[in-house]
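Here's a structure for you.
Removed from the display is one protein chain of the complex; every other protein chain stays in position.
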Amino acid sequence: MTTSTSLVYLIALPLAGAALLLLGGRRTDKWGHLLATGLSASSFGVGAYQLLQMLGRSAEERPVSQKLFEWIHVGNFNVDAGLLLDQLSICFVLLITGVGTLIHIYSISYMSHDPDRRRFFAFLNLFIAAMLLLVLGDSYLNLYVGWEGVGLASYLLIGFWNQKPAYATASKKAFVMNRVGDMGLSFAIMIAFATMGTVSFTGVAEHAHHTSEAALTGMGIMLLVAAAGKSAQFPLQAWLGDAMAGPTPVSALIHAATMVTAGVYLITRSNFVFDAAPTAQLLVVIVGAITLMFGALIGTAKDDIKKALAASTMSQIGYMILAAGLGPVGYAFAIMHLLTHGFFKAGMFLGAGSVMHGMNDEVNMRKYGALRKFMPITFATFGLGYLAILGVPPFAGFYSKDMIIETAFNAGGVKGIILGCVTLIGAGITAFYMTRVIILTFTGTKRWDEDAHPHESPWLMWLPMAILAIGSVTSGFLLSRGDALVNWLHPLFAHHGEHEELLKPIVVSGLALTMVAIGIAVAFLKYSRNEVAHVAPENVSVFTKIARQDLMQDRFNEAIFMRPGQALTATLVATDNAVIDGTVRGIGQMAMGSGSALRGIQNGFVRSYAALILVGAVALVAAIWVVVQ
Amino acid sequence: MKWLTILMVLPLLGAAMISTLSKANEKAAKQLALATTLIVMAATIAMAVGFQRDNIDLQFVEKYSWIPSFGINFALGVDAIALVLILMSTILAPIVILAGWNEAHGGRWSVKTFYILILVLETMMIGVFAATDVFLFYVIFEAMLIPVYFLIGGYGTGERAAAAVKFLIYSLVGGLLMLASIIALYVMSGAQGGHTFDISELSKLTMSSTTQNLLFLGFFIAFAIKAPVWPFHTWLPDAAKAATPGTSVLLLGVLDKVGTYGMIRYCLTLFPEASKTFTPIILVLAVISIIYGAFLAIGAKDIKRLIAYTSISHFGFITMGIFAMTTQGHSGAILYMFNHGFSTAALFLVAGWMISRRGSSTIADFGGLQRVTPIMAWTFFVAGMSSLALPGLSSFVSEFLVLVGTFTRYPVHAIIATFGIVLAALYILIPVQRALHGPTTPGNETLSDLNLREKIAIAPVIAIIVVLGFYPAPLLKVINPAASHVISQMGFTDPAPTNGDK
Amino acid sequence: MLQLALEVGQTAKPEAVMFWILGPLAVVASLAILLVKKAVHSAILMAFVMIILAVFYIAQDAAFLGIVQIVVYTGAVMMLFLFILMLVGVDSSDSLTETIRGLRPIAITAAIGFGGLMISLLGHATLGRQALGLSAANADGNVQALAQLLFSTYVWPFEVVSALLITAALGAMVLAHHQRTIIRPTQRQLSINRFRGESLGTAAGLPGPGVYARHNAVDVPALLPDGTPSAESVNATLSARGDMLDYKKFDLSEINTKVEEEK
Amino acid sequence: MDASNYLYVSALLFTIGAVGVVVRRNAIVVFMCIELMLNAANLSFVTFSRINGDLDGQVMAFFTMVVAACEVVVGLAIIVTIYRSRRSASVDDASLLKR
Partner (left out) sequence: MTFTAPVLSYALLSPMLILLGGALIGVLVEAFVSKALRPAVQLTLTLGSILLSFMQLWRIRGEQSLTAAMGSVVFDGPAALLQGSILIIAFISVFLIADTENFTALAAALPGSDEERHALQSGNQVTEVYPLTLFAVSGMLLFPVANDLITLFVALEMLSLPLYLMAGLSRRRRLASQESALKYFLLGAFSSAFFLFGAAYLYGFSSSISFSGIREAIVGGGGNDVLLLIGIAFLSIGLLFKVGAVPFHAWSPDVYQGAPTPVTAFMAAATKVAAFGAMLRIYYTVFANAQWSWTPVLSGIAIVTMLLGSLVAIAQRDVKRMLAYSSIAHAGFLLSGVIALNKAGLDATIFYLLAYGIATVGAFAVVTLVRDSSGEVTDLNRWRGLGKRSPFAATTFALFLLAFAGIPMTSGFIGKFSIFSAAYESGAKGVVIAGVLSSAIAAFFYIRVIVLMFFTDATEDGTSVEIPSILTRATVIIAAVITVALGVYPAPLLNFITDLAIFIR
């Protein structure tokens, strides 16, 4: 393995930016955003440089590592602060820094009226640094630092406008649910250390094959829990919708392109664990499939443009998780979809931000309509992203999503058929709700409020959108040309035997396109032909109602965790006071009480005292009598 | 050089100098106290530099005959554990004084008395960790209650008298149980080759397992009250609520550590067999403390009580780490003691500033502080993050070590304890949301942000929290030999990787 | 039973007779001390018991003690008791009903228990050596032998007891002796005071109350020749207690003292 | 005759004296009962002296008498003082101090 001394700059640059802006205070208000953007860009530069270096080496020589310093060495628990850049992480590095830099640029304008813009950029930089640490850490524990770091940054950014209590609550919810996932990661690390005596990726990879399946299954499940928390997968998905409280660039960066894909990274990175633990792998697939449908269904009912996109994100990540769960054959496709998704979803989020920017921060799509004329660039970039997500050839989604559907069908047996159908239906629903978004937002009649004056966003905002749109169009083709990404990642994953194909690729593409067409058609029929109500109609089916309420996920959490938790807290508080403290007080009062009672002996009469002495004497004599007898 | 004696005498000298000042000269008293503690801190650091970290023997040993007829010596010496805790105490002292510059003003007595008490307390804090004679330890262990008692009762707020009494009674009861055990040890040492209180001599005593168990309990309950471990904890929230922030820092940050320190130094060393016997029960208590403390923190309405309950949870982790009997658990616990001192200090000091500005310690009275007093709000936030053991901050390293060390031997306990980290997120973020976020509520609009003195006071604490989060190696290198020494003396070796028993 | 079987020679039989008459008497008399109402009767009974004890002492070769018992104890100490009883009120008789709840049953139970157990225990006691008489010890006479002991072996307590006696005397003095805090004036001094005082106005003695007064009561001040009331004429104790009527209102100076001649 | 019979009388007198202290209210009678107890003890001394065949017991009894005399002086002085202050010689009336 090659060592390098420059990996640290990937992280250090944005981290320095964050530190400088946070500690520098108001003094850095003027140029802080520029510095942050510059640092993010230079980090991208370092990443690009590393890629070039990597390309120049043979496949085995490509991974680069750097040991920074001794971190935790206790007994046989030895973890250094070390970085590892290999073919997998470089994809992420470039995605994070690339998309991240674009979003920095976008935010310069988007946040220009916010008095706390500097702080926003500090947090963005902090996020970039944490996310880079997540993907660069050479051990689970290093990853864990980045893992929680992005959680923190996400919390800070979701709650950026925390003067609104709802936003503050949303950020707290995100953090807490993420922590549940983090707990899973902790367990996974503990299992790794207890069974294999190491927590580094290379170490675990070495030991995995001679470790019992039970332990690996446990570790895998715990990793899945972690992934579910971070990537908003079932059952820890509830926070993502609320996380849209943050400024839109945040949603684009964190909740579309980068952080939420960390789960996919984790599972892919831990391929050696999952490959040896089929049960865990199956669970991954199931979680992915459920979330895929779950997100898609929610997406159909959302009127809030960002929440609709968030639901879509959830669903798309479901695709990735599903793919990752399919084993060696799926990892590369998961990553590919992750990358293409990073482009088109970020682009669409930025588009949504642009719309909101022009519409006084209105998010309800029912109050949009006919924005195509007022925001042509936004419409164009958003539209390209739309085509990409639908999987229309030759846009990016077509390459990545079709591969996943195909792999799903090829998973074999009933499992393959079920998974294939789920992914297909998902694609159809995706087409439906995305078309709905397009129709409600950009076409039809205007349904704006009086004071809305839609206008196109400044160039600083549309430029990143445009770049991302280009990515949405081309990335799929580029990555799959000659199986570029698959081959690139190939050395990292176990080799897989050829599956017999259930369906020919062309058939899968046909089926997928058919489903997409159906979805689009239904959406057109439903929304384009009828006048869209200004307010969401109430006379809808039960399913719609449930879908509007995010399929009852919050109610479920409330009923199962929150209420019992609150009740337990209240009970414990009462118990602490009444039982534990009460026992202590009771002992005190008992002493007091017996003291007062015994005072009664001292009644002031000398004759009683004499009687007491006499009784004492009798007792002594009686004792003697007993002894003598 | 008689480092430890010098360290113990310096604060007393300061106290003596302060006592000569006139009552009106409050400023001089403060400055003198600050200067004294700074000198002590410098001296401690100078001493620590000379510490040989690979030497597991006691260092800087001093021994003077004190009460020869009972075999009692004024014997001092430190190993890594003691050194780390002394270092923590002496660093915290000047910070507490600087941070609580004005907290003596609401007291029953003069400002001067406050600082005399603080300095006397500092002497005892050093002594209690440095003592290598059980009797000397006990004397300081008990005697240090008195200054704290007066600090709480005389300078606290609210139900300060009741809280001080509760604190004192709890501690005294625990202390008396320990005294009974010490007497038994003393008598046994007399029967087995001469009266002594030397800890290393006492650890060689032979005794029946029943005796050992009983004596262990005497010590352990005293330490469990001090630490505090569930269910001996109810004094702490009251005391912490009533005490001034500075006192609370010393109380939770230093004094309570005497409990966990005592578990390592006395329970494990003197009664290895009994420690093993009771380990299952103690681990359960520790786990209960972790979860229970967290739930009560979530339910707390008063910010100081909240912090106190979080400490109960944290002390649960420390206790668990100690009795997990692995090097990771042990080192983690020791490191946790050090880190907890600073993260609690940060929380309490900032909470104290918030409370003194707002005039209330009820969480619901705050709101939107982040907009009004950003620096104060953010320091509180960082302190809170440290309390919930965010990776990258110091507590994470120790908490994770404890968990991983426990998991290798007691997976179930570790798993339950890990749920504490989710609860930690709740108990920190709930007050953060209520107090710092949301719209600025009435009564909070005109609060002033941290002034320069306060910034100077809190900066080193935050710095230590962050630096040790990323680079705990210097401390761990000091702690590790001592921790593994204790473990190996107990006859334990770390569980080897099982590979899942394949 | 104590294995005493003491040979008391020829006196055996008379002593037994004496014991069986006086022993029960002593017990009955002492019981009566508890039961009689008047303290004086108790004292008389007490003296009676003491005398019986003196007889017992003499019967047991303790002649000196027997005499001392009568002379000192009965004669002096009991008389002191009687004397004090006189002081306190010889006629007073106590009610024997118990006022402290539960005390009497406790006392009776304790008494029966105590007495019963003691007697039972004495029944079990053995000495383990030969019981001796005092014939040998008293060979030179009881008093001589005692003196020998008192002035040699027990000289130190004997000396120290003197301190006890002084203490007793001192104590009685402290509690009972009324030291004069004001020197009582002598007749001569009184006379001097009367005639060498500032005025001779009172030389003839103070007026008695009620003299010339409007009322003939002890709390009404006398009127002086000029019609003014005299405060001195009323007993000081009455004035101190505030029982004296306001003398001002008896002042005649305000009304016309000139008596109209009857025409 | 068996000298131990005196011991029985002594024990009875002692018991009666002790009960008298408890049941009688007049301070002087109470005190007399104490004297009865002392006399009972003296009787034991004299009896034991005879049994043991030495005079130490008689010396002790003699000292007891002397000491009792002193005690009587002090005790009666106290009783008289109390009587003068309270106009009552009942020990039950002196119960200001309690609990």
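So that you can tell them apart, the chains are marked A, B, C and D in the order they are listed, and the count of residues begins at 1 in each.
Everything below uses one rule, namely that contacts are C-beta pairs under 8 Å (C-beta built on N, C-alpha and C of every residue); 3 or more make two chains touch, one makes a residue touch a chain.
The shown structure was predicted, so the numbers you read here are calculated from the model rather than taken from an experiment.
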{"item": "Neighbouring shown chains of the undisplayed chain, as defined at the top", "value": "A, B, C, D"}
{"item": "Among B:Lys63, B:Arg108, B:Lys301 or B:Arg453, the residue in touch with the chain that has been omitted", "value": "B:Arg108"}
{"item": "Contact with the hidden chain (one of A:Ser112, A:Asn487, A:Gln549 or A:Gln602)", "value": "A:Gln602"}
{"item": "Chain not shown: contacting residue from B:Val165, B:Ile375 or B:Met490", "value": "B:Val165"}
{"item": "For chain B, residues in touch with the removed chain", "value": "65-70, 108-109, 135, 138-143, 145-146, 150, 153-154, 160-161, 164-165, 168-169, 172-173, 176-177, 179-180, 183-184, 186-187, 190"}
{"item": "Sites on chain A contacted by the missing partner chain, in the whole complex", "value": "588, 591-592, 594-596, 598-599, 601-602, 604, 606, 608-610, 612-613, 615-617, 620-621, 623-624, 627-628"}
{"item": "Those residues of chain D which, in the complete complex, touch the missing chain", "value": "7, 10, 14, 17-18, 21, 27, 30-31, 34, 37-38, 40-41, 44-45, 47-49, 51-54, 56-57, 59-60, 63-64, 67, 70-71, 74-75, 77-79, 81-82, 84-86, 91, 94-99"}
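One rule holds in what follows: only the chains that are shown with their structure count from here on.
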{"item": "Chain pair with the higher count of C-beta pairs in contact (A-C, A-B)", "value": "A-B"}
{"item": "Chain located farthest away, centre of chain B as origin (C-alpha)", "value": "C"}
{"item": "Between chain D and chain A, distance of the C-alpha-averaged centres to the nearest whole Å", "value": "96"}
{"item": "Separation of chain B from chain D, taking each centre as the mean of its C-alpha atoms, in whole Å", "value": "65"}
{"item": "Residues of chain A whose C-beta touches two or more other chains", "value": "603, 605, 607, 611, 614, 617"}
{"item": "Per-residue multi-chain contacts in chain B, two or more chains", "value": "none"}
{"item": "Chain contact graph, described as a line, ring, star, complete graph or other shape", "value": "other"}
{"item": "Set of all touching chain pairs, with the criterion as stated earlier", "value": "A-B, A-C, A-D, C-D"}
{"item": "Chain A to chain D touching residues, read off their complex", "value": "599-600, 602-607, 610-611, 614, 617"}
{"item": "In the complex, chain C residues that touch chain D", "value": "1-2, 4-6, 8, 12-13, 15-16, 19, 23, 26-27, 30-31, 33-34, 39, 42-43, 46, 49-50, 53, 56-57, 60-62, 64-65, 68-69, 72-73, 76-77, 80-81, 84-85, 87-89, 92, 94-96, 98-100, 103-104, 106-108, 110-111, 114-115, 118-119, 122, 127, 131-134, 136-138, 142, 145-146, 149-150, 154, 157-158, 161, 164-165, 167-169, 171-172, 175-176"}
{"item": "Residue numbers on chain A that touch chain C, as the complex places them", "value": "603, 605, 607-608, 611, 614-615, 617-618, 621-622, 624-625, 628"}
